[in-house]
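As you look at this complex, bear in mind that one protein chain is not there, while each of the others sits in place.
All chains are identified by letter, namely A, B, C and D, in their written order; residue positions are counted from 1 within each chain.
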Amino acid sequence: MSDTIAPETSTPATKVETPFRRFASEFFESRIATVALCLLGLIIVLAVLAPWITPQNPYDLAQVDVMDGRLPPGSEAFAGYTMWLGSDGSGRDLYSAILYGLRISLSVGVASGIIALTIGMAIGLLAAYAGGRTENIIMRVVDLQLSFPAALVALMLVAIMGKGVDKIILALVVAQWAYYARTVRGTALVERNKEYVEAAQCLGLSRLRVVFRHILPNCLAPLIVVGTVQTAHAISLEATLSFLGVGLPQTEPSLGVLIANGFEYMLSGRYWISVFPGLALLLTVVSINLVGDQLRDVLNPRLKK
Amino acid sequence: MTVFIIRRLMQALLVVFLMSVIVFFGVNVIGDPVHMLVSPDADQADIEATIRRLGLDRPIWEQYLLFVSGAAQGNLGNSFIFGEPALKLILHHMPATLELAFSALFLAVAVGVPLGLYAGLYPDSLLSKGIMAGSILGFSLPTFWVGLMLIMLFAVELGWLPSTGRGDTGHILGIETSLATRDGLSHVLLPAMNLALLKISLAIRLTRAGVREAMGQDYVKYARAKGLSTRRIVFVHVLKNIMIPVVTVMGLEFGSLIGFSVVTESIFAWPGMGKLLIDAILQLDRPVVVAYLMIIVLFFVLINLIVDILYSILDPRVRLRDQGA
Amino acid sequence: MRDVLQVSALRTHFFTHAGVVKAVDGVDFTVRKGEVMGLVGESGSGKSITGFSILGLIDPPGRIVDGSIRFNGAEIANAPEPALQKLRGNRIAMIFQDPMMTLNPVLRIDTQMIEAIQAHESVPRQTAWERSRDALGLVGIPSPEERLRAYPHQLSGGMRQRVAIATAFLNRPDLIIADEPTTALDVTIQAQIIHEAQKLTRQTGTAMIWITHDLAVVAGLADHISVMYAGRIVEQGATDDVIDRPLHPYTVGLLGSVPSANKRGQRLYQIEGMTPNMLAMPKGCAFAPRCRAATPDCQTAPPITEVDGRRLRCHYPQVQGAAP
Amino acid sequence: MTAPLLEIRGVSKRFTKRLDVAGKIAQHLGSKIREETVHAVDAVDLSIAPGEVLGLVGESGCGKSTLGRVVAGIHGASDGQILYDGTDIAALTGAEKRAATLAIQMIFQDPFASLNPRMRVEDIIGEAPRVHGLVSTSDTSDYVEEVMGKVGLDPSLKRRYPHQFSGGQRQRIGIARALAVKPKFLVCDEAIAALDVSIQAQVINLFMDLRQKLGLTYLFISHDLSVVEHIADRVALMYLGRIVESAPTEELFAAPKHPYTKALLAEAPRLDQRKRDFAPIEGEIPSPLDPPPGCHFNPRCPLAREDCRARRPMLETISPTRAVACHHWTET
Partner (left out) sequence: ATSASAEKLTIGLASEPTAMDPHFHNLGPNNAMAFHIYDRLVAQDEKQNLTPGLAVSWQPIDDLTWEFKLREGVTFHDGSDFNADDVLCTIARAPDVPNSPSSFGAYLKGKTAEKIDDYTVHIKTAEPYPLMANDISTIPIVSDSAGCAATTEEFNAGTAAVGTGPFKFGNYKPGESITMLRNDAYWGDAPAWTEVEFRPIKSGPSRVAALLAGDVDMIAGVPTTDIATLEANEDIQLSQGVSNRVIYLHLDQFRENSPFVKGNDGAEIKNPLMDPKVRTAISKAINRDAIVDRVMEGVALPAGQLLPDGFFGVSENLQPVAYDPEGAKALLAEAGYPDGFQLTIHGPNDRYINDAKIAEAIGQMLTRVGIKTSVETMPRSVYFGRASKGSPEGLPEFSFILVGWGAGSGEASSPLKSLIHSYDKDKGFGSSNRGRHSSAEIDAVIEEALRTVDDAKRQELLAQATEMAIENVAIIPTHFQVNTWAAKKGLEYIPRTDEYTFATGVVKQ
């Protein structure tokens, strides 16, 4: 037979082009996104390394001294180190506080993002997979949730549950899972009707296998995009809640709490107390958003040639 | 269409019910309003009298049943703090919030759509890149921070606009609004701008994405092949298509404008529902919180309905009864 | 008869990140008044780009880099946009492949037809509307008044394509470029569309370029056929000549691979390999890697040769009738 | 005649869009809303002998794909039975059921959508045989290479992803995927429609080779008469969910009986017809939501009379090999 059907000629591949490689090379086509990714990486590294690269543990009250309060950038603390970014009203070294705050903000954003993504994905897949009445009910709930602004939902929840990192994560999860559910369900519906799913059915593969091995991987792209954007959202939302006084506790400040604390100093000329944490928040959120934007462009099949 | 309205109404009922349960019991968990309310001089007997007066001595489920039976007659209870019917309080504060939200929405569309249109038509120009960078900033800057900056700049430094408050009101179509007077308008501008910032970014991105997609569509090429001018193509063929997502998304975002007005209202001392809500939450004024959420739910249902109808008007392909939602 | 369109040495290239895509790379043909020219080729061979080049509708990163397009004697390649705008839809009309995508979904049919008239003539709306209605009548649409009020999605694919044809004929153009107008349609509907188009060209004497990948369609419709491969026309001639006595090995192969030209149940003639990557075109004759008759000579680009009114780009024209 | 390998008995497939609670309430309130039912396949009988190629032809939306999917087990039938090797597939369970499922495979139209973009070719082809234990995990790789060889794909490309292949190659991957579970019966749904003319020929040849080599039986769905004419032994014509005529290929093309068949044959463009005048039949295929009463073809039929509007013509056997569903097929 092979004499009648000549194998298709092929250009010998120097390296196998995996979807990941292809994706990476497309991603790095944009210079600004590359810079944003590097910046984000740097921010994450700084946050992770915070305990080792800061002069002060701002959560240890023994290391914080009100006598150091409100010092401008470059002042020397009682303990002897220099506060390059100044200190806040309670005597926290802002450089240390920002890095520790980043840890909290990022972990709040990422944790809520991951949990919401997991829950939303499971629910969205279930809806798309089950169809019929189950899908209907699930999607009604999702609609409901979406018709309520996330800020309001989170605000109510935190007000009810009280302060704390765990509570705020829970509130953000409740406020956000529906976005993921809708996204997954939307793409899963599209994927479900694609012929490769029918082919899998035809081949007698189990439904679970079809959903998890075939449909799910194809839903990940939009999920990741929504995930990055929502993570950035979560970080700003946490800041906003803290500003409204229902966010995280004063003594273990996230970036949002730092900004909110510094807010009252805005008119007094002590700009550094909220401007530096504000810049840190801005850089973080902007870089996440830029990365998310590029992900969207790269992962969105509609923009592909 | 009928089905559609029925569906929405059923949805509303369900949400209102669920919301009332969650909030009613939730607020109860937060804390005890009595200790916030009584004057510090009050002795134990006074405190107990207050508890009885507010009906808080009954079991919570009984309070809920009382609330439900009251609600069925349009009485959502009296505010603990203000002593007036919660519903009345909210309705009283609603126009201020609505005018703020509408102004913000208007700004978002009036500023965002043209910018997005430009950025979509000339994606490679420097200005477009600037617009897109600005829109990222708009997404990322915390509202409260921007709010104070606006006050600092426009009210304190430049002295062009008033810093806080609502200003004089006038009447448009019998509704009292500050949009009717010059003074009122000058007051509304800063907070509206603050509130609109995020939505402007959203409008820019939606519009740009829409334009970019539409410009690649066959129907645009076909319109060019018919010899139409670029103006007509952009302003009739493209704009009409991108208005579909813009109007629907912006319509739905109206809800979040109202939700987010909490922040703006507290910074600009804007006498709206958002401020009322946050105060009510902070002071455990349960009837107001519950009533606020009821009203908001109804509002959202209404907005959704309007958006859906608008959608079906803008997009002839959509007929309401076909829709799943 | 008068030449409506003369295209010579047309080159349209796309300057992409990955490299230059020579989508159209030296195309010559002539269309005379009242004549139908079939432009045949496989997907990606540059048919549509040729059509768009004539209308000046090539978007960046593409542009016409060389060659001339003379329409009614005037040069229009790279003509200024206002001049082209006057021609488009007026003297040269175009019909697109997918009727589902070409009509703007949010505008009513009447809007889309009337604007096509008013873009070129200042006539009152009413007159334009009447002309649109009459045009719809001409392409066999029942109750045209009603259809004018409809939105595109309310019409079937066949109906939409008729609307497109009616729109194309609105301004009595000299030339219509029909880019695979029936590919997306069913056999019976395809027949209807071809019928309407054929009828109208005959009535009006409009010249037409009918782009298709289906030789059988143009066999029954066109006066002349140009076969395109990888951005070039490889063979050109009167329909009967090209189909009955193909000279270029590619044309021969194409015809051989059409089932209806073969005996039932027999293996079809098969052109091995696939169409070349436009970014990495083989040197010389683009078809050489797939051609059974290819020799090292084919490393050089074959010149255009003219044999009895037929034009050909091949070093080794096939002997008439014989299968390669 | 040999016993059919596959028999379709009175198979119908309806798609119903149900009303939700709100819809029902509205209906009670007097709204004109109602459940919508598409009769995609309407009481179809067909049988296919082992080794036979049955061509199924019809216009867009007439239900070809739906029938193909029912046969391939992707959709359940609303009514009727599919008998494989004489037994009703629906009645089977366990290993027998699986065997029957694997024996019938489908080749899809869209070479892009029918391959999972996130799987390597070796997984696409090898997954099912491995999961079903047709080959051991360690042998899968060799097996995949073997199957790839069968369909003319270079086995060294097995670690690639679908997007790295051309349309023709992808279609071969799809065919290899089906062949990997050693099917007896292939449903080819417009399997070549999306391909270029020159590639079409390659794939048609591949189908014919496979048939010879593996003794496969095909249900070959296409809207392209010339392809069906070339490859099929027998042709069934479908119109709006119903079979209107079936006959051995030569007989059908030589002497079509049903007015619809005649129209189709007349209108199909052919290479040997030059400068012809196209004279089409009027009208378009009606919406399956709201099919015309009686004979579905009656609004477009030149022979239509009163009875065509009143009664559905049943598929009647007019010769040992032919059947037609028309009240007036005798009048030409």
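Note that in this section a residue touches a chain if its C-beta (ideal position, glycine included) is under 8 Å from a C-beta of that chain, and two chains touch if they have at least 3 such contacts.
Just so we're clear, the structure is a prediction, and the values are computed from it rather than from any experiment.
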Shown chains touched by the chain that is not drawn here: A, B
Option touching the unshown chain, where A:163, A:194, A:233 or A:296 are the choices: A:163
Hidden partner chain, touching residue among B:67, B:254 or B:268: B:268
Among B:5, B:22, B:54 or B:249, the residue in touch with the chain that has been omitted: B:54
Interface residues of chain B (partner: the chain not displayed): 30-47, 49-50, 53-54, 78, 80-84, 89, 92-93, 96, 148, 151-152, 155-156, 159, 162-166, 183, 266-269, 271-272, 275-276, 279, 281-284
Where the missing chain touches chain A, by residue: 61-62, 64-67, 69-70, 89-91, 162-163, 245-246, 249-251, 263-270
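Throughout what follows, only the chains that are shown with their structure count from here on.
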Farthest-lying chain, centroid of Cα atoms versus that of chain D: B
Chain pair with the greatest number of C-beta contact pairs: C-D
Centre-to-centre distance between chain D and chain B (centres being mean Cα positions), rounded to whole Å: 53
Where chain A and chain D are represented by their mean Cα positions, the distance between them in whole Å: 47
Rounded Å distance, chain C centre to chain D centre (Cα mean): 32
Chain A residues counted as touching two or more neighbouring chains: 4, 6, 8, 136
Touching two or more other chains - residue numbers and ranges from chain D: 20, 166, 168-169, 202, 205, 209
Residues on chain C engaged by chain D in the complex (per definition of touch): 42-43, 156, 158-159, 186-192, 194-195, 198, 213-217, 219-221, 223, 239-240, 243, 253-262, 264-265, 267-272, 274-275
Chain B residues within the chain A interface of the complex: 11, 14-15, 18, 23, 26-27, 29-30, 136-137, 139-145, 148, 152, 156, 213, 252, 255-256, 258-260, 262-263, 266, 278, 281-282, 289, 293, 296-297, 300-301, 304, 324-325
Residue numbers on chain C that touch chain B, as the complex places them: 52, 55, 57, 85-90, 93-94, 96, 98, 101-108, 115-116, 119-120, 151, 153-154, 164, 167
